[in-house]
Structures are given as C-alpha cells and as structure tokens.
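All protein chains but one are shown in place.
Naming follows writing order (A, B and C), and every chain is counted from residue 1.
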Amino acid sequence: MSKLPDKERALGMYQRMSLIRKYEERIYYLFLEGIMPGTIHQSTGQEACAVGMLYDLRTDDHMASTHRPAGHDLAKGVSLKSMMCEMFGKDEGCCRGKGGAMHTGDIEVGALVANAIVGGNLPIAAGVALAYKMQKKDNVIVCFFGDGATNEGAFHESMNAAAIWKLPVIYVCENNLYSATTSIAITCNMQNPAADRAVAYAIPSEIVDGNDVLKVNEAATRAIKRARSGEGPTIIELKTYRHGGHSRNDACQYRPKDEEKHWFDHDPVKNFRDYLITNKLATEEEVEKIDNNIEADIDEAVEYAQHAPFPQIESALTDVYWEGK
Amino acid sequence: MSKLPDKERALGMYQRMSLIRKYEERIYYLFLEGIMPGTIHQSTGQEACAVGMLYDLRTDDHMASTHRPAGHDLAKGVSLKSMMCEMFGKDEGCCRGKGGAMHTGDIEVGALVANAIVGGNLPIAAGVALAYKMQKKDNVIVCFFGDGATNEGAFHESMNAAAIWKLPVIYVCENNLYSATTSIAITCNMQNPAADRAVAYAIPSEIVDGNDVLKVNEAATRAIKRARSGEGPTIIELKTYRHGGHSRNDACQYRPKDEEKHWFDHDPVKNFRDYLITNKLATEEEVEKIDNNIEADIDEAVEYAQHAPFPQIESALTDVYWEGK
Amino acid sequence: MALLSIADALKSAIAEEMRRDPLVFCLGEDEDIPGGMGGAFTVTKGLGDEFGYERVLNTPISEIMLAGVCVGSAMMGMRPVADLQYGDFLFCMMDQLVNQAAKMCYMSGGKVHVPMVMRAPCGASNRGAQHAQSLEGFFTHVPGLKVICPSTAYDAKGLMKQAIRDDNPVLVFEHKLLYGSKRKEKDAISTVTEVPEDDYVIEFGKAAIRREGKDITIVANLLMNYKALEAAQILEQEGISCEVIDPRTLVPFDYDTVVASLEKTGRLMIVHEDNYNCGWGAQLGSWIAEHHIFLLDAPIVRVAAYDVPIPFSPVLENYVIPSKERIVEEARKLMKV
Partner (left out) sequence: MALLSIADALKSAIAEEMRRDPLVFCLGEDEDIPGGMGGAFTVTKGLGDEFGYERVLNTPISEIMLAGVCVGSAMMGMRPVADLQYGDFLFCMMDQLVNQAAKMCYMSGGKVHVPMVMRAPCGASNRGAQHAQSLEGFFTHVPGLKVICPSTAYDAKGLMKQAIRDDNPVLVFEHKLLYGSKRKEKDAISTVTEVPEDDYVIEFGKAAIRREGKDITIVANLLMNYKALEAAQILEQEGISCEVIDPRTLVPFDYDTVVASLEKTGRLMIVHEDNYNCGWGAQLGSWIAEHHIFLLDAPIVRVAAYDVPIPFSPVLENYVIPSKERIVEEARKLMKV
C-alpha cells in the first residue's frame, strides 16, 4: 500500500495520465478518420508507467523513448501543440515535421528524439549518462523499452556498460506481454525478461505493477536517488498492458479475451481516478474539471495543428548536417 | 578427482594436446623467422579445453571456432598438413589459401570455417543446431568463444535462442582472463562472465578447470548427453590462460607476473603428462614416442607446406558464389 | 492463372517451395502468429497453419541471431527464408550478412555454401527515417550477396522461387507500396495481376523492358519503375519516346539489355528511390561511361532520392523521393542537350 501522496502531486500525476489517455484516444480517432498520415504505436493503458517514472525528473534530466513515445513525451513535458503538429507533419512539430510519430521528442525539455529501432535507444541512453558523469553533473536519464527489446543484443551491451561504469541511467522495461503480435512467453524463458536478467550484470532491479502510478513513482524515486548519488543504474520492470493493437494496422486478435479483460479492468487511469476520489484527494468535480480542460486543450491543439503550415519543401534538404543554432 | 580413463583414451587425449602444443610452438617459431605471412592468435596453454571438449564428438558433429582456432581445429581432426598449408597460403590449405590463420576449418571433419568476428560464430552455431533439430538428427555442435565475447550482443541473442528452442548446442567459454590486452575484470562485473549469465536464459551451466583435460571431458560428456537427448544447450565456462601474447604483435606486458607464474605452473599439457605417468597409464618412453612422432609429423607438414604450390592467382576470383561440387 | 498481388505472389512462391522441398523453412519476428499480421506485410500469414510452427518460426527480436541462424542452418543444408519487417533493420544484422553470409563460401575455399533468403521491405511510406530506406546501394557493394528487387506479382513469384533455389545468400527488396495487399497505404500501387499457378522461375540477371521507346533509356527499379512508366506516358504526348527498363535483379545486373537500348536511344536516365550518392545508379552510370561512353549522345542523368534521411512529413517525403514530375522534367532537359 502506497503512502498517500499530497493533493497537488496526486492531481498533477492524474492530469498527466489523463492527458496521455485522451491524447492517444484522439490520435486513434484521427487515424480512423484518415486525416493523419503514417502509422502509430499507442500507449493507451501504459500511462502510469510514463507518469510514475518521469514525474520527478528535472527538466534538465533526460528521457529516451521508443516507437511508442507519446506517453513518455507528454509526461516529460513536450508540448501538446508541438506533438500534434508533428503528427500532422507540420513545421511547428517538435521535430519540424521531419521526425514523425515514432520520433517525437524535444531536447529542450529533456526528451530525446524517440527511437524506432527496438533497442536502439539503450546504448544511447548509456552515452547520455556517461556524459553526465564525465561532466560531473548529477542528472539522470530514464530509458524506456519494451519486453521484446530485452532480446536485442543492444540490451545486453548497454546493461553491461551501465553496470561497469556505474552510470546514472534508469532502464525501464514496460512489459506489456507482447512484442507486436508475439507473446514474450515464446521468445524468452524468463518470467520477467528484464528484471530476471539484471543479475547477469549485477544491476539492482525491481518488479512493479506498472498500472499503479504511485508504486511506479516510488520505484522511480529510489532509482533516481541511487543514480543521482553515483550508485549507478537500476533496472525497473513494469507489468502493464496496451489497450489497443500494436500499431494502427493491428486488429489485435492474438490476445486471449480473458487476459484482455483482466488488464482492462486494471485500468491505470480509471483506477487512479477512483483512488483519488475514494481517498478524498479530489472530488468528482475537480477530476472532471481536469478532464474537461484536457479535452479543450486537445481540441485546440488539433485545430491548431490542422491549420498550421507545412514545412517549406526546401527544408527537406537542411539539417542533414548541423547548421548551428 | 576424475575417474581414471582407460589407457587408449588417455593417450589419445594426450596425443592431441601435445600436437596442439607443438604445432603452436612451431608456428610461433615460423612467425619469428618471418616466413609466415599475416598474424596469428595462438592457443598455447588452452589445449585441454579443445581436446576435452571435442574428444568425444563424432565426425558428423560440428565445432565452431574463433580467431584463435588452431587447437580447436586439430582437436576436431582437421589434418595437420592442410592446416600448415593454409598458414602458408597454399592451394592445399584447408581453405585453399583463401581463409588464413583466423579462418581455418574443414567441413569434411565438422570444423566450420573459424570466425574472426568476436561473437560472430555464436548465432551461426545456433543455426547449425537448429538445422539438426529440423532434420531430426541427434548431432551436437560445440561453439567456442572467449571471455571477451560474452559482452557482445551476439552472445545474448544466441543464448536466448538456444534456450527457447532447446537447441543441441554446447556453448564453451574459454575464459583466459583477457580479451586482447584488457582484463575481463574491467569489462564485466561477473566473476564468471559466461556461467554467471546462464541464469538469464535458464540454461544450465558449469564452471570447470579448463586446464584439466579430464574434468573438461567429463563436463563435455554431460553436455553432449543433454544435447543429444533433446534437453537443449549447456554453457560451460573453462578457466584457462594463454601462454603467449594475444597475437603476434603483442608482447604481453599487461599481465601480473605472479598471475602468469600461477598459470604457467598449472600447465595443461605438462600436468597431464605427469598424471599419465604417475597413474601408470603410460611410461616415459611411451609418452616420448608420441611426442617424437608429433615432431616428425610437424617437420613433415612444414616441409610439405613450404614446398606446396600457391593457388593459381585466377582462383582468387572463384568461390565468391557457390560453384557446386 | 490466379489474380495475385505481390504480397500474395511472394506467399505462394514461399508456400510452393516449402511444399516442394522439406528443407525450406521461414522465420522472422511476428512471422505468423495466429491472429497476427504475417510479418509486417501479410506475406507469411497462414503459412504456420499449413506447415506447422516448427517450419514457420516466430523469432525473438534478435536480428543478429536471426541472420546468424540463417547462415548456420543454410550451411547445414536448410534453406531459410527470413523476413525482417522493415529493411532498415538490416543494419542490426549487418555483420552476419556482410562478414559471414557473403564471405563463408569464399573463406572456406568453396567447401561450404549459404543458401539463404533475406526479405527486406523497403521504401518510404510516411513512417519516418528509420522505416523508410531503400537500401540497395549497401548490398550491391558486397561481393558474395545477390540482390533482387521484384516489382510485379509475376516477377515476385518467379524471382522468389529462384532465390530460394539459389545456393547463395539472396537479399530481396520488396517495396512497401507495391505489396498491393489489402491494408492499402496512401500512394500504394495495386500490383494485382495474373500470375501462373504452376511452377516457374525467373533467372537472375535478366532485365525486363517494360515499355519500348527510342529517345531515352530509363532504368528504374521497384516503385520508381511505375513512376517512370507514368512519366513516359506524359512524355509520349510531348513526342519524347522512353524505353523503360526494370533491372529486376541488381546483383547480377543485366548490362546487356541497357546497352542494347542505348544503341537505339543514346540517352540514359537512371531512377531509384535509394539516395543519390553511391547508389546503384552510380555503378550503372559509371559502368556505361567506362564501357560504352561512345554510345552516349548526352550526359547521363540520375534521378534519385536527395541525399537526406527520409523525412516524415508527407510534403517533405514527396519532395525527397523522385516523382513522375521530376522524371518528366529531367527527361525534357535531357532531350534539349
């Protein structure tokens, strides 16, 4: 049982989780409508992982995400408008339209360009952490990856480096039981593909209910403290579940219905909402107000993004090499 | 304490170990003389690993080696002459002069082309084992690698695959404490870089004195049995030490002298020789005769190889694609 | 005859070869999970049902292993057909392809060989820089590999069957917008055509002349062949007659067909979606300037993706990838030289 958070914190977390949920729902809808280009991997159902892990990072700390980045980006503070503009390929997108749905991020708020190569962000995060260490900064980086990524060579090499150099990096596995359509049970003999392998590097690990934002946040607090004080990396495995398909094209017909039901019942956003009200941290009205504000913000962001200008086509030829600021 | 082997087996093992030792010594000398092209990574000091592991393989079983292949090849049965010809870049070399010192092997006796990419042979061995399984054969493959290779992504991916598919592969780490000039202690937090990581894949493992051929052979016997009977892979970590530098160019000045002394005293060939005599498995004379025969064979092989013809230069352009048999 | 898209033609090729030869098997991430997609583009969907999940392997996300397992099993006589979801991930297995698969036969002095097929979906489709590349240029540069790029359903079936029977490692580039499968992508082209139901193979190294012409020889592969054909239609109305050649396989490359065409036209345009610098077009361009420069009445023209990573925004992506408009414009200029 987690200690009751203070009200402001609790509502802050709720606000972010609800923002992610509603953002993903809207994006889903925009894809259905056929107005959004490309494809998308959504984080609906995994909101507590992003918010719990990132809520206490400083802006100058960093976060490295994956092909499923929206929740992480919003939790780290990438602006809603710039996310939405990016999704539409607009010039005001957080990557000026050059990144896209799998590459959102904004270094200004500590969100690295998201990485669409499974495992590709893991060694990069180690490098970021190494830079902190060399520059004698007390920053930390949180690096997300999926259960499927734990079978990549990049996982192994990154964990080992983080361990031997005691890097201030927190490796967070969001174990949603599937890599695309494949159950982790058939591609790995471990019950806990990230945490059970931590011993192979002598890295401390934790296994946490990834749908309980407070539990996630507590684990984050411990790991951040370790990292900031020079004690090195932590591996955190969060048990969670995505509500939708792997990507836009996935009708998601490979998951047992009872498994889905179990997890849908354990909805991180809804449960936290209930928790807030049951524990009198917020009234129905307060929560509703938060939700309504988010809806309005999203409406506005969509409206804005849809009318925002596309990049000048010549800009396709810039930024291949750095052009200074 | 190992059970006494029967005499024929014991002398057979001794013969192979002595062959490897004398072969490597001669090669070293030929390099010193400047008559041998390229570079070389020698296995002097690691003879018990090769012989203990491979002694009981069938010819139609396979072995996958590394940049340090001579011991493995000789133990698997690659002919001395074809090895020596390869070293001199001759047409009768086991790879027709196209492979070289880091690529010796001969598929006819189950020795894959040795692999000079650290970790590169690990997934290939898994593939060989997968083929056995698909073809319902009871073969096994022994795949060697060094302590340094355990930090490669290829290690992780291969172990995981071998585990989930229960492949008949024996992964053998020859832990000689160094990867080139780098002590394994600074690149890995594990005492036993291979065996301590076996838990991360749920693969059974053993740690064995790699300088004791009988102990190595017992471990091999257990692992071969497991593999042949469909119980899957084993990781065996052999503690050993190379007597010379990493490669021809390495003066080997980074190892503590007392460490060297400790290991040189624990010489696998000399000790096994003493063991044979102490346990009356062989007389001094018998052993000496074996040694002398080997010397004579090596003399002959060198003589032969030096006078053997180089490949026709046009043959450089063949075998890029397979030309049938 | 059956009406098949490229996706279905590839599937039927793989299935027929698996029926014919018990040593053929296929593998990849999400290769064929019941209820799943069948790779990323439906090609292998349903194969598990027919052949069982011992011959249709759903692998971990471990590209080094995936490629290495192909190499090892191929050396033991198996014929793996692997799938990579997106060609961009080839870089994760590059050592196994370039240092191992491509060199194994040679390093062994011809004693072993590696009959494996690696299928790599390629091309830009609004997914951003890491899911968009055309990668031919990297692999045509590797002695020991063969590289093919079917652009019609007929070719897809015949070339895939040939690839599976080939005794060497073959890379198959399949364009995402040409699969023609049900999950329609924006700008996708339907590739559904009549494909023989019986067994046939297409020899490597034989280009196809998709359209005859006398003024300009256009050599273009995959999606760009379609764009070249569209451009040729427009140009025809202006009195410019284009011969459009699809090389179909890049290694081996059919120079003869290009040369024969140049003997008529004297003008060469090369179009590919792979980027300009050191793409396969550079090889063709230089080769012609080495061996048949006196056939040329005008400078060679290469129309290729600009040398930038592929941007996400549709307006930028459309600009970077050669369009029929760009081809038309370059052709007009070329006729004025």
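By definition in this document, a residue touches a chain if its C-beta (ideal position, glycine included) is under 8 Å from a C-beta of that chain, and two chains touch if they have at least 3 such contacts.
Since the model is a prediction, treat every value here as computed from it, not as a measurement.
Within the complete assembly, C:95 is the residue of C:95, C:166, C:273 or C:317 that touches the hidden chain.
Check A:130, A:199 or A:252 against the missing chain and you find that the one touching it is A:130. Note on the undisplayed chain: of the listed residues C:80, C:123, C:144 or C:314, the one touching it is C:144.
Where chain C meets the chain that is not shown, the touching residues are 88-89, 91-92, 94-95, 97-99, 102-103, 106-107, 128-130, 137-138, 140-141, 143-144, 251, 275, 277-291, 293-294, 296, 298-302, 307-309, 311.
Touch with the hidden chain on the side of chain A covers residues 93-99, 103, 105-108, 112-113, 115, 117, 120, 122-132, 134-135, 153-154, 156-158, 160-161, 164, 318-324.
Residues of chain B that touch the chain left out of view are 37-39, 86, 89-90, 93, 95, 97-103, 115-120, 148-149, 151-153, 179-183, 186-188, 249-250, 252-255, 310-311, 313, 315-317, 320.
By definition in this document, only the chains that are shown with their structure count from here on.
The chain with its Cα centre farthest from the Cα centre of chain C is B. Chain C has the C-alpha centroid lying closest to the overall centroid of all protein C-alpha atoms shown. Taking each chain's centre as the mean of its C-alpha atoms, chain B lies 41 Å from chain C. Annotation for chain C: residues 59-60, 62-64 touch two or more other chains.
Annotation for chain A: residues touching 2 or more other chains are 151-153, 186-188.
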